[in-house]
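Every protein chain but one is kept in place in this view of the complex.
First chain written, first letter: the chains are A, B and C, and each begins at residue 1.
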């Protein structure tokens, strides 16, 4: 960590902050430049994350050298983390497909979807039982009934289940039905929820908040990991910008960036990011080309009858096309996509 | 609500969507333009918030005419809502000051602060007992001990208490100690928490999310209000942009915009928004000039010793100056600021 | 175009605006809803782009149905525009590579680069002779000397030349040396420059401004096209967001979006967008997978000795790897990349 002080700082100013830092057992090295004084702080400066540097006279700026997260960092673990659930491995050579409706709307809808997507190489069935809706007047999900439908449909067609958890109380309700907890973008910094998920043993897919930096996403992963649960899957789902043709701006650079900074797997959600079904195919291929470990895509037997997010849901035909196109791109970047029929 | 269809849409396309909407008891009016077909939908179109328009062939765009929130809207209630707690009225002619440390750090710190701010006309003592921190390694607050210190200090100096609630379980813990619940920016769309707060009877100050629109802020208020609790105070605390000199970009236009759209009171937080103590004074004055109903400001007896956010905390002398300057601006816009000593 | 008026508007308000519009020879259709009055305006509403709707009493909102650009739109021309320069076709089946240094720094540097990139299948040599630099104290380019070096090097190795034009006076200077004019992000809305380029006959590659929407990019293309020059190539090079790990956020969704909205070719610049050489490879592959018609990439014989933007420049080895990886992805999406040695 580096503290930059005004060049006009006197000995007294420099001593004041130096002594405080020495008291905290840090080694210091002081550089007096022509215009500025620079103090290099040596030691585990993560302890200084709340230190009120700017309240000391003469301090102009503080430059962090060490990353603020640890367990999620590449420095901590160089090899990629591969999360295995039954015979599915997330973060390995195979690209993993997750698909399903935005919300579970009924038994027939989810069975039909599960059957279809299982034939296209999908390994994980997605579907919301509890829906975070911007408006209190929107459909809020079927709750436990939805969880049951989805869990049974998934079992029948040999799929895993991923579903969103929105509060601490829901953890216990969802756990028996789901293989992967999903934390939505709006809850990425719901730290109480993250802490509780750190105590569970099931994998957690953590979606990036709409205005969160990559660093903050990794810090939120750190919350779960520091609680004891190392099975964190990251998910890029678009950030908010001034562009309004797409619902959000899918930040695909986050994929290779996360591969540089972290060992955790990263999934891309092109459906929510774009909000337009005609863009889901191209962005799915782009995500895999950028190095994503998988995709989570909205599919609905009848998009025009869906209770939410119909604008971005693919029907079965479009989804099947997408999978075969994605498979070509996966091969081109030395990844595989197991497109064979899975079970039953 | 208005549906825009491609001019090349045939009768069949138009009939398909029209019949569905007529089934839902809407009146329709169809305009065939030179390049587009436009369908005007008449009725309470809030019911259509999830209708999958874009899945119908020919549909290009959907334009909403009605606001998606109701109880929070100016149309619902024309007169400003004034929230009265004991002898403090938020949303009336008087500008209300809330001040205190970012986090309660100890008994002495909070008593000293309470005493000082009460002399400067502050009516509400702020202070975090549970802190939402980006990093799991940062100071997370004193918890219930902090609540007790703050509550007793406030009582002694005739102040109300506002403090942040981060999860449903904390509601019951905090309620006996606080006069106003604060929902932080990161929880603005923690809908489960909002719903629970809708069942309480204490006022809730709802901070705008870092990437939330004004409309979404009002929709989150609607969650609390539709649950039965009408006492919602809004708070602008800065949004995320590319500018990095300030921590966030304080969107003061939101103040008069909310006065146009809603009847709810709006408070401004210049401390978190700017992250720089030298900007807190000017932005406080600007907020009041723009029409804010109050300010929430970080004050600390010794900013250089604070456990968090020292960079933006004012010391007592600076705070006293700020209050007297703000008072001048308040008068200039026909507001009052009760700067007299309140009690003991 | 649709005008939304307050439901409380009286006949007088409605008549006032209606008559004005009828005077302008528009057909109107008026829908009186429960809460709002809606006026549909039929005709070429592009003429109304400056009509002061909001100054009429009762008007709440104005919803545009027609796109504001015409020549650049898919409606105007359904087939993709293919721009042919000598034996290079931009916008066709072949993915076109443009590469070279950020700035021309000397004769040796540009010859070395031209030779190398020509062997890797690059068709267009890039390099700045006039550099738009944020700081007046930064290297501003070699000017006409740079143009000569680049033009001769390109000729020797069978390459086309693309270089940036920053002002009207430079058009005449650059024209003899360049095959494609480049308009940089900072000049995307330098409308005087766009108008002048509309009078030239050489292709123009128009980079998206850092805070410009896709629609505005197409409107800037319209400036050039309406002046008579139809040969416009669009370029996505990253937009500004709060994320700061990358220099900008590469908005790859813009690629398929532009393919939906326009017939013009679209090139992606992953070097400027990310500002980090380790991200250039993955984002190049992603761009092609998303449907881009080509790439423009910074390459430098010795990045560590470059006068500008060394952080994002690839050396020759890395570039060669990139090309062969991109070629695999191109094939996977049914595009070709002519990787053979071109000429001497």
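Here is the rule we use: a contact is a pair of C-beta atoms (placed from the backbone, for glycine too) under 8 Å apart; a residue touches a chain by one contact, two chains touch by 3 or more.
Keep in mind it's a predicted model, so treat the numbers as computed, not measured.
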item	value
Touching residue (missing chain; options C:10, C:54, C:86 or C:324)	C:54
Selected from B:241, B:271 or B:313 as touching the chain missing from the view	B:241
Per the touch definition above, residue among B:159, B:283 or B:297 touching the missing chain	B:283
Contact partner of the left-out chain, one of C:14, C:219 or C:286	C:219
In subunit A, positions touching the absent partner	2, 4, 29, 31, 33-36, 38, 40, 42-44, 61, 63, 65-66, 240-242, 244
Where the unshown chain meets subunit B, residue by residue	211, 213-215, 239-246, 249-257, 259-261, 273-274, 278-279, 281-283, 285-291, 325, 328-329, 331-333
Chain not shown, touching residues in subunit C	46-47, 49-56, 68-69, 132-139, 166-170, 186-187, 189-193, 195, 209-211, 216, 219, 222-223, 226-227, 239-240, 276-277, 302-311, 313
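Everything below uses one rule, namely that only the chains that are shown with their structure count from here on.
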item	value
Copy-to-copy rotation for subunit A and subunit C - C-alpha atoms, rounded to a multiple of 5°	180
From subunit C, the most remote chain by mean C-alpha position	B
Approximate Å spacing (C-alpha centroids) for the pair subunit A, subunit B	27
Intercentroid distance (Cα basis), subunit C paired with subunit A, Å	31
Centre-to-centre distance between subunit C and subunit B (centres being mean Cα positions), rounded to whole Å	39
Residues of subunit B whose C-beta touches two or more other chains	240
